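All protein chains but one are shown at their positions in the complex.
Take a look at chain A:
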């Protein structure tokens, strides 16, 4: 199982690829909407790419609870364990 830092790095790569936000800005305390300026459609793309990369399922009703990068990393850690 990937470490918290490995998941954050993987997620940062995805966010960078889809939105162009620099990977180093994608830190655990950052809010997807307020800090990284990721809108709901880009969030869908991030979620789909994360599902593929980490082999997890992130249900639609769960996505709105993933406010920060840390929330997403925690969810992926739990879903993958």
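Keep in mind that, in the parts below, contacts are C-beta pairs under 8 Å (C-beta built on N, C-alpha and C of every residue); 3 or more make two chains touch, one makes a residue touch a chain; residues count from 1.
Methods note: contacts and distances are computed from a predicted model.
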{"item": "Record-based protein name (UniProt) of the chain missing from this complex, from \"Peptide/nickel transport system ATP-binding protein\", \"Branched-chain amino acid ABC transporter permease\", \"Beta-ketoacyl-[acyl-carrier-protein] synthase III\" or \"TAT-variant-translocated molybdopterin oxidoreductase\"", "value": "\"Beta-ketoacyl-[acyl-carrier-protein] synthase III\""}
{"item": "For chain A, residues in touch with the removed chain", "value": "39-41, 44-45, 48, 60"}
